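Note that this complex is displayed minus one protein chain, with the remaining chains in position.
Up next is chain A:
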Amino acid sequence: MTSTFRQTVRANLAKPEVRANFYRAMDGLMTRRLDQFPDKAELERLRTQSMAIRANALSKLPELLETLEANLTRNGIQVHWAETPEQGNQIVQAILERHNAKSIIKGKSMVSEEMGMNHFLEALGIECLESDLGEFIIQLDGETPSHIIMPAIHKNRIQIAKLFHQKFPDIPYTEDVDELTQTARRILRDKFYAAPVGLSGVNFMVAETGTLCLVENEGNGRMSTTAPPVHIAVTGIEKVVESLSDVPPLLSILTRSATGQPITTYFNMISSPRKVGEKDGPEEVHLVLLDNGRSNIYSDPELLATLRCIRCGACINHCPVYVRIGGHSYGTVYPGPIGSILEPQKAGLDVHGELAQASTLCGACSEVCPVRIPIPSILNRLRYDGVRKDAANTNTVGSGKRRTLSEAATWKTWAWAATHPTIYHAGSTLATRFKGMLPTNLGAWTTVRSAPKLAESTLHQQVKNLGVDHE
């Protein structure tokens, strides 16, 4: 019970306020999503369609990326490729240096979190300001997002009110959500006004037209991509779709799955920097395409489905493990079920493989996933990869690294016993006969549960007693 993951889980389980915040939020999100899909048949049709759109895009990924690059370039958007977060950060740094920019205003971007961009730039003396309200709040408190679309979901109104009062002592204390929001608006307005560079993520990239699409409610994404003279977008290479007609169904299922909204306030489609004669918008638009392990995931036909993800967060909202341990427990950029399949693949099973174990395999995640990612199967596959002996036969990073001799020996013995009927019978009969002598302390299992009790007789005996011929 000493891994970092287990320690943070334990620490977070001991915070009733945080647990209550998650419970309240996830409950509401599940109801709201359900309300958006009154017609079950339509939902299933839309899921199949969305899965098809994403699967089609992945089946042509290298070609679509080239088409995308050609069309973006033709439209005047500069495309950069990064294999690692470090490369991505260096690309951003070079752009900032060229413009002598000492600060950057950020719209919401999980890929920039993945790159650790804020730390990287701040070490260079560049101020990074988060402008999404949730991100702004957690940045004030020196925290990371606990959810991919509602980063400050772990905090309640009172905690936020106290935080604002502590950070902005000149502004009168208030617990009113509207007033807190207006405070953030005033502060960030000045920043949007002055920022030399804006940064954003991307929800979909359209190869056919060379268009970057952004989904948001607040307008900070529009501000970050319109007000500063330079706009940098960062995203993973998997976010491309083939044609513009692929976008409406994805947008529809994304917003409904995520927050139960029929559509978000803003859907922003950017296809070029400011053209001659236009009076606003950035003079330069850059796109940084980040690999960071994605091309490796791509090489495995089973794990490839991970890349269909449209980051709606529905699997997170429906996960019974997430709601109890909270987003920060995972210790990764992406939490919840999607994090549990993505992070071990990116960082390696030796680093985050434990996350694949932190699931009951209840299947709620795959039941809600709008692009039908078989999350439980992938979790199982990663568990297997973690302990497999023939690690060389798979590309998964860190394969076999979770294999322990004692566990392997236990299973080997079990397999041997189970395939030798005489031994198995003798063993199970002995166990039931002397069940009173079995230990009640089974290590980690019994720290939070009582030890299982064996039945009076074995299943074999019971079946025999019933007169069933079991051969």
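FYI, contacts are C-beta pairs under 8 Å (C-beta built on N, C-alpha and C of every residue); 3 or more make two chains touch, one makes a residue touch a chain; residues count from 1.
Convention: contacts and distances are computed from a predicted model.
Report the protein name recorded by UniProt for the chain absent from the figure; options are "4Fe-4S ferredoxin-type domain-containing protein", "Serine/threonine-protein kinase pkn1", "SDR family NAD(P)-dependent oxidoreductase" or "Lactate utilization protein".
"Lactate utilization protein"
In the full complex, which of A:Ser3, A:Ser59 or A:Thr446 touches the chain missing from this view?
A:Ser59
Check the options A:Phe5, A:Phe120, A:Phe192 or A:Tyr334 and report the residue that touches the missing chain.
Hidden-chain contact among the options goes to A:Phe192.
Touching the hidden chain in the complete assembly: which of A:Ser299, A:Thr360, A:Thr413 or A:Thr446 does that?
Considering the complete complex, A:Ser299 is the one touching the chain left out.
Just to verify: which one of A:Gln182, A:Thr413 or A:Thr446 makes contact with the chain not shown?
A:Gln182
Take the complete complex as the reference. Which residues in chain A touch the chain that isn't displayed?
Residues touching the hidden chain, for chain A, are 21, 24-25, 28-29, 48-49, 51-53, 55-56, 58-59, 61-62, 65-66, 75, 80-83, 87, 90-91, 131-134, 137, 150-153, 156-157, 160, 177-178, 180-182, 184-185, 188-189, 192-193, 208-211, 217-220, 222-223, 226-227, 237, 243-249, 251-252, 259, 262-275, 277-281, 289, 291, 295-296, 298-301, 304.
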